[in-house]
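Structure provided below as structure tokens; questions to follow.
Here the complex is missing one protein chain, while the rest keep their positions.
Should a chain be cited, it is by its letter among A and B, assigned in written order, with residues numbered from 1 in that chain.
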Amino acid sequence: MAEEAHSEGSGLVFHPLDQFIVKPLFGEGPIHWYTPTNVTLWMTIAVLCIVAVFVFGTRGRAIIPTRVQSVAEVIYGFIYKMIEDVTGHDGVKYFPYIMTLFLFILFSNYLGLLPTSFTPTSHIAVTAVLGFGVFIIVTLIGFVKNGASFLGLFWMADSPAILRPVIAVIELISYFVRPVSHSIRLAGNIMAGHAVIKVFAGFAAIAAISPVSILAIVAIYGLEVLVAGIQAYVFTILTCVYLKDALHPHH
Amino acid sequence: MATETIAAGAAHGATETAKAGMPQLDFSTFPNQIFWLLVALVVIYLVLSRIALPRIGSVLAERQGTITNDIAAAEGLRQKALNAEKAYNDALIQARAEAHKIVAEAKAEIQKTLDAATAKADIDIAAKAAESSARIAEIRAGAMDAVTEVANDTAKELIAAFGGKADSRAVTSAVAARLKG
Partner (left out) sequence: MEGDIASMGQFIGAGLAAIGSGAAAIGVGHVAGNFLAGALRNPSAAASQTATLFIGLAFAEALGIFSFLVALLLMFAV
């Protein structure tokens, strides 16, 4: 309805959200849980890229690395150091899990920047699984490692006694909001950027505005390249922060 | 009437947006996305934890080891170089000391030879000088005798020439007195 209003008004056609539609790869029809869709396609491409960089790129095991191998090593070192800095030494155990999240988000974001591609991380469903997965895993780790003393995370022992229950309620709410903001931040950022690019692309239909429109698209695209990396980084480092809370709830 | 149109419009809008709404909120695609996401995550996790991360970790560790070994080897070589330099310096000092010793010995030997030669020369010179002075004394003594004799003779001749008769004893004593004076 909103789109109709747009298209009737000025002859411009805006479909900024059409790029996010999930379609079956082969033919039409209802989407079952097993149907291969464009989600499947782009996730597969992301997985293949990760395999290409991290398995085939490092096949040589060279002491003096090739270009691809040094990319893999830089990413490895970056995430490893991040986990070690934020969570301390006992967080290193969860390195493969955090690395999985980071690589999936990073490659999905960057592959999504290719024209006509599909971005899995722009979907709430995908990021919610990632975010709630982190939430559930981190909470389980917290209770398994610390038992009931994990609840000390919500009980600020160094605050005034009167405020403690209030703070505990606020902390509890903010703890349960974490996965929501964690997932919506990623999906929202990616979706917003892609939609803005599409809106500017819609303006290119008017000849007089099209150069400005293209310049704007280039600028926004540059910003999106930055955002794609930063959001992957932010998702990962927040995962590390939550993990630190689970491992050391009393700091 | 008005409320009816609004309700109708809302209903109309609802049916429309079911088609044109956000694809992110199309719940019929959720199982599909979640399923494939889990598949992708599991595949990435297995690939990373089984193959990629241990491999990269071992490569990094190996590189670290190689670097450490190289640094250790370099340290060893440096130590060796230092030792060699020290040995060289020691040898140099020793050689210098030996050279000094040799020079001193040579100097001492030369001095000894020189001293011996000097002593011999001194003895020779002394002997020669003594001989010479003896001969000089001899010559001088001989000369004195000759002078006395000549003086005596001359005096006798002079007396004879003057027509006197020379008492040879008196002449001789006179000459001797004269020669002494």
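By definition in this document, a contact is a pair of C-beta atoms (placed from the backbone, for glycine too) under 8 Å apart; a residue touches a chain by one contact, two chains touch by 3 or more.
Computed from a predicted structure; not experimentally measured.
Screening A:19, A:119 or A:189 against the full complex identifies A:189 as the residue touching the chain left out. Which of A:66, A:159, A:181 or A:210 touches the hidden chain is settled by the complete complex: it is A:181. In the full complex, chain B contacts the hidden chain through residues 6, 9-10, 13, 17, 20-22, 25. On the side of chain A, touch with the chain left out of the figure occurs at residues 1-2, 5, 8-9, 17, 82, 85-86, 181, 184-185, 188-189, 191-192, 195, 230-231, 233-234, 237-238, 241.
Note that only the chains that are shown with their structure count from here on.
On the side of chain A, the complex with chain B involves touching residues 1-4, 17-18, 20-22, 30-35, 37, 39-40, 43-44, 46-47, 50-51, 54-55, 58, 61-63, 65, 69, 72-73, 76-77, 95-97, 99-101, 103-104, 120, 122-126, 129-130, 187, 191. Those residues of chain B whose C-beta lies close enough to touch chain A in the complex are 12-13, 16-17, 20, 22-26, 28-41, 43-45, 47-49, 51-53, 55-60, 62-63, 66.
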